[in-house]
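Other chains of the complex are left out, but the ones given are in their true place.
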Amino acid sequence: MIIILEPKADRGRVEAELKALGLWTSRFESHHGGAEVLLVEPHSMAVDPGRIIAVEGVADVQVPTSSHPRLDARKGEPILFGDLAVGPGEAPVLMAGPCSIESREQIHEAAALVARAGGHFLRGGAFKPRTSPYSFQGHGRVALGWIREAADAHGLRVVTEVMSETEVEAVAAVADLVQIGSRNMQNYALLHAVGSAGKPVLLKRGMAASVDEWLLAAEHLLAAGAAGVVLCERGIQGADPATRNLLDLGAVALVRHQYGLPVVVDPSHATGRRDLVLPLGRAGLAAGAAGLLIEAHPNAAEARSDGPQALSPAELVALGETCFPAASPPRPSRARRPPEGAAPAQEAR
Amino acid sequence: MIIILEPKADRGRVEAELKALGLWTSRFESHHGGAEVLLVEPHSMAVDPGRIIAVEGVADVQVPTSSHPRLDARKGEPILFGDLAVGPGEAPVLMAGPCSIESREQIHEAAALVARAGGHFLRGGAFKPRTSPYSFQGHGRVALGWIREAADAHGLRVVTEVMSETEVEAVAAVADLVQIGSRNMQNYALLHAVGSAGKPVLLKRGMAASVDEWLLAAEHLLAAGAAGVVLCERGIQGADPATRNLLDLGAVALVRHQYGLPVVVDPSHATGRRDLVLPLGRAGLAAGAAGLLIEAHPNAAEARSDGPQALSPAELVALGETCFPAASPPRPSRARRPPEGAAPAQEAR
């Protein structure tokens, strides 16, 4: 934001009032006798231009053109999944399950566990992005049927990842919430294909993405036709090997409190340590998250990926009781209205 | 940690059991027919070597020599300030006040405000580290008297920063908790001087310090004689200008839950945005913080530094009510025993 002062304004007094409004400003000097200007630093509070123009001595307030008008239009709106609303002002939701779908039995067992913990979504990967070409890449399409069946058997919704443009149709036919992984956050071909499918999308933040880049990726999805976007913070790249990634709850607070958008937190990938999942999950909700995405496995010793960070059944149930106390009984809908253009997610299947 | 297998061990089965214990391991290949070894990755859970040696097929467990034995010896111990205990297992404490001590009146007004909000420590800088040599550097020694007087008038303890070896004696004579700022976290001459003064120390994490480097700086303080160290996470360097710094609550959870040490969170510096201080303060406590360090100013418009991130009086009182509900009535001591060698902090003054 750029603030232009009136010719005879008392710059010191204007700066003091802006400070009181929560704005960091820096000064500029004209080379040609122009009006005095102040630049508002990006880490300032979001203040309505109307409040700034009201400050005595301010002649004009100039704001940057928004680069994500579609997101802006959805500020404060939850996303509906039948009678379940996810987002600002709604009770938080629990999405849980194993990293990979390893067998029909495993995912059914996981679904039973997630239901017991009061969860709302069953997660599990049919297609797995793996750093090494020689690691297990998932069972593929056949596993999509298994997870849908398991979720339906326990009244859960399905969130699962798509990695290839050629699999978008198959995944969108099964998932209530189509996941795009952090490595694909700026894979624009995939964003356009997934957006075109018209389902709600879970968009994980890239390892080095700024909040702005993350929102722009969501804008790509909406521009292509996505029914809605749930953002997911899962830890960004950090320099300290003591945790797997660096959980950025400042970004979560910003997305929730400044932009009014639904964002969930994945403390499992953020830390890579089973023992820190509960404290950081609670911290995520305190910062404003609309829900948690948690890795849990019926038997971590047998997990084909991410076993050390998967919660045991008992740990998941304990997390459910601590963080989602209201979730056990049937949840009445608290949704106010469907987001513009959001087809009823369940029926669209 | 390095795990050495028995000659005929089933490597796959050992790996599965270690995964179930929460350990990420990687394989090595001998060039000379030696025993098979596994390296435990640093972001694994801290597991007792006794549990690992019990796994069938494990011949030996080798652990890195601890680089901070004095800290290890204090695991789980709170630090005592008279009848107030700060640390693991204790109720969280509120440390609040302005960035700089600007006048006798201002700090008295601030102390009254902090007391009203249920705070335990009054903060305020007499010596200010400033990026520019041409900014206000604080009122110096005279302000030390003002803050002590103001704190005493409202039953508060004093936390204030020292920047120079030549001021250690003056600051330690006044402060209950001597603060070392993030820019000085690895200023070893200062660490030694402050440690020698024998008071408890608040050690802010450096902008790019790993958890291990932070703990080693605390070890320098203890080795020099500090009565105890309260660590303080205030945001590390991040690449996103949308927040002032990057609050690392994973590090807070690690320090609290793995190392059992007292750590407080400073959401004011972390975000630089008044509106995110409350959600991130709550998140900090959820992650395991022993308290919060908050910037508040009786009149932000007049603040000579950090005004845009300072809470207003009403905001501080609201934060006190939300985060420290038990703090308003007189707090009974919950301290179990003094840390080894800790002189009674209040009396030592």
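Lettered A and B in written order, each chain numbered from 1.
The criterion applied here is as follows: a residue touches a chain if its C-beta (ideal position, glycine included) is under 8 Å from a C-beta of that chain, and two chains touch if they have at least 3 such contacts.
None of the values given here were measured: they were computed from a predicted structure.
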| item | value |
| --- | --- |
| Number of identical chains in the entire complex, 2 depicted | 4 |
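Methods note: only the chains that are shown with their structure count from here on.
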| item | value |
| --- | --- |
| Inter-copy rotation, chain A to chain B, in degrees (Cα atoms; steps of 5) | 180 |
| For chain A paired with chain B, centre-to-centre distance based on mean C-alpha positions, whole Å | 29 |
| Chain A contact footprint on chain B (complex, rising order) | 16-17, 19-24, 41-46, 208, 210-212, 235, 238-244, 246-251, 253-254, 256-258, 270-276, 279-280, 282-288, 299-303, 307-309 |
